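As you look at this complex, bear in mind that one protein chain is not there, while each of the others sits in place.
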Amino acid sequence: MKLPVTSVLAGLALALTLGTASYAADIKIGVLVPTTGGQATYGQDMANSVQLAMDALNKAGPNTYSMVVGDDACDPQQAVNAATKLASSGISAVVGGYCSGATVPTLKIFGDAKLPFVITAANSTKLIPANPGNAFMINSTGNDQVAAALVVWKAKGYKSIAIVNEGDAYSQDLATLAQKGFTDAGGTVADFETVNHGEQDYSAVITKIKSANPDAVFWTAYDDDGGPFVKQLREGGYQGAVFVGDGSTSDNFFKLAGDAAEGVYAFSSPTADFLPAAKDFATAYQAKFNIAPSSYGPLTYDGMNLLADAITKAGGTDPTKLMAALQAEDYKGIAGEITFKPDHTLARSNFVVVQGKGGKWTLAQ
Amino acid sequence: MALEPGSPGPQAVEARPSAWGGLTVLLDTPAKRVVAIVAILLVMAVAPQIFGAYITVILTNALLYAILALGLNIVVGYAGLLDLGYAAFFAVGAYSVGILTTEFGWNFWATLPVAVVAAAVAGVVIGGPTLRLRSDYLAIVTLGFGEIVRITARNLQITGAASGISGIDQPWLYGWHIVSQSDFYYVFLALAVVAVLVSVRLANSRLGRAWLYVRHDEDAAEAMGIDRVRVKLAAYVIGAIYGSIGGAFFAVNLTAISPQSFSFQQSTLFLMAVILGGMGKIPGVILGAFVVVLGPEFLRDLGSFRYLVFAVGLLLIMLFRPGGIWPAGGRR
Partner (left out) sequence: MTLVTLLAQQLVNGLVLGSFYALVALGYTMVFGVVKLLNFAHGDVYMVGAFAGFVVLSLIGGMVGTSWLGVGLSILLSMIAVGFLGVVIERIAYAPMLRAPRLSILITALAVSLVLQNSVLSLTQGQVFAFSPKLGFAGINIGAVFINYKQVALAVVAALLMIGLELFVSRTQYGRAMRAVSVDRDMSELMGIDVNRVIAVTFFAGSALAAAAGTMAGAYYGSIWYFMGFLIGLKAFTAAVIGGIGSIPGAMLGGLVLGLLESFGTTLPGIGSEWKDVFSFTVLILVLVFKPTGLLGKSEQERM
């Protein structure tokens, strides 16, 4: 009996395509960020970064990713509305979370909907107890950053520092941790100031800082005010060292601070131009969106890729398997290595010290 | 007092406009009005079953705004006091609950009386300095108080500073753990109904009439024996209590509160709700609240353009219907 070779071959081919097709899925990912309101720059930047990651992932296949953006406008109630909407739009997981205050109430919503949530920017310690078990934070909390800072300050022999924050959950948290840490280590916080987000005149605060004459000034908030602040600080005649936190480590900082950015230290996850992968990201981002990426672009890019990696490892988007896969992850992103502690925060602090030189961040010391 | 364009002449004060406004043409008998109300309530009662989680959540949000707008309506609409810092009362309620439950372990229901008392005190403190002020100055003072409350909440440790208070326990009521989105929907629906009933009784009470007279002509009202100070303070206190109760339930609904929810922008949203719907009229205020909440929500598909579209829409509404969207006119 002659085998109907062509039909068998056809059948095999069909079976193979069907077989592989069942592993290639259309996956929708929710992105919860502020795209309106005072923090829109960062939210938009994060959404763009996810898009960039998805473009690359879609090109490589086999899964096709698309995103559904939910605008939390950095407001807790809006965040709840957006999260509820996202949870019922057929998504398999969520990436994002910028304003800690707005993100906290959404944890329960995503938890109840069994959606893994990779939090790429919000890093208030309040998120940890509020986590029902589905959230994974890939931005180191303030504790790690302060630890890195204390090492540097001790090495440089600083006796007194001034700390400036913006009265939002992130910068205030970092500032108070730094204050406690430095005082416990025997130093003096000569001046502790709070400025309003978007209020451009820092002259009174700067005069006060000059009068207190600290060895260093530590700005714990974001680049959009950090740049002008550092500029005014130098113009005002302050000669000491200047440090900024990881919220100010974007390229835009240099544009806003101008020459004053020269020699400014920063604590950053290692994303700066000395990592080829990060450089590629920045170039691709610039090419697609015509603006430079902002502070949390690289982390969010990593967050999306981490999720995709976990989906591949879990063999799909089943929530339990996916969350287990995320917990077990050891992923090397452009912002450093990502592994998790039992409480779903980063196991290893990524912070390095960088310094502004010639308009770019380079590794210090 | 000079006759302002838009203000009714002295003789018009006696014929009070119906709360139903222009709809009195359609709903001309009390029976029809009752049917309309029952119909609306029935639809609201089954909404969570029909529409799902997302709609339930935004309707809950809208009901919260309706309660707050009704409270602000007492201050602005009934008593004619332009309050630009209403979020302060909202904050007082929310933080009272937040602090007492998380720091001191109180039961939610025990914190409610405290929230009410705190609100009353806040109402007197905020209302006090404004008593002699003209409407625009009053606006800036209330705005100032709103900011003072927000910044204080941001600075103090007991209010959780900028990170706020999280992990607020959700209440039990005789074996019913109020926890899910539809649970809170029904709670807010009940509160809204109570808020409406109280507002209606107030409008028709002696106090309501006193507010009307003070709003139209303070000196004449004084001459008639109305104590201006007590009447105005009463408006603030009652408005504050509405705001505070709204805030208390808001806190346990979200389980986390932070200063961002009590900003000047929030206060302007409440004011928008009151005025958009047609000042002073209860159905209009509720409609205004729903528009202010549901508008941006239904425009979510437009992404970051949604507030632009909402703003343009708002502008067009105000240009074509300056009296608010509720049909005007109609007398009892």
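Letters A and B name the chains as they come in the text, with residue numbers starting at 1 for each one.
We adopt the following convention: a residue touches a chain if its C-beta (ideal position, glycine included) is under 8 Å from a C-beta of that chain, and two chains touch if they have at least 3 such contacts.
Computed from a prediction, not measured in an experiment: that's the story for all the values here.
Colleague: For a quick check of understanding: of A:Q51, A:S124, A:Q179 or A:T194, which residue touches the chain that isn't displayed?
Modeller: The missing chain is touched by A:T194.
Colleague: With the missing chain put back, one of A:G70, A:G187, A:G227 or A:G303 would touch it. Which one?
Modeller: From the options A:G70, A:G187, A:G227 or A:G303, the contact with the absent chain belongs to A:G227.
Colleague: Return the single residue from B:L133, B:V179, B:V193 or B:L212 that touches the missing chain.
Modeller: Counting the whole complex, the residue in contact with the absent chain is B:L133.
Colleague: Please identify, in ascending order, the residues of chain A that touch the omitted chain?
Modeller: Interface residues of chain A facing the absent chain: 36, 38, 40-41, 43-44, 167, 193-196, 198-201, 203-205, 207-208, 210-211, 223-224, 227-228, 231-232, 235, 237, 252, 255-256, 258, 291.
Colleague: What is the set of chain B residues that contact the non-displayed chain in the whole complex?
Modeller: 1-2, 5-6, 76, 82, 129, 132-137, 139-141, 143-145, 147-148, 151-152, 155, 218-219, 264, 268, 271-272, 275-276, 279, 304-305, 307-308, 310-312, 314-315, 318-319, 322-324
The working rule: only the chains that are shown with their structure count from here on.
Colleague: State, to the nearest whole Å, the distance from the C-alpha centre of chain A to the C-alpha centre of chain B.
Modeller: 37
Colleague: Which of the residues in chain A come into contact with chain B in the complex?
Modeller: Against chain B, the touching part of chain A is residues 35-36, 40, 44, 69-71, 74-77, 80-82, 84-85, 87-88, 99-102, 104-105, 108, 124, 126, 129-130, 167-169, 171-173, 176, 194.
Colleague: In their complex, what parts of chain B are in touch with chain A?
Modeller: Going by the criterion above, the answer is residues 52-54, 57-58, 61, 154-155, 161-164, 166-167, 181, 250, 254-261, 297, 300, 303-304, 306-307.
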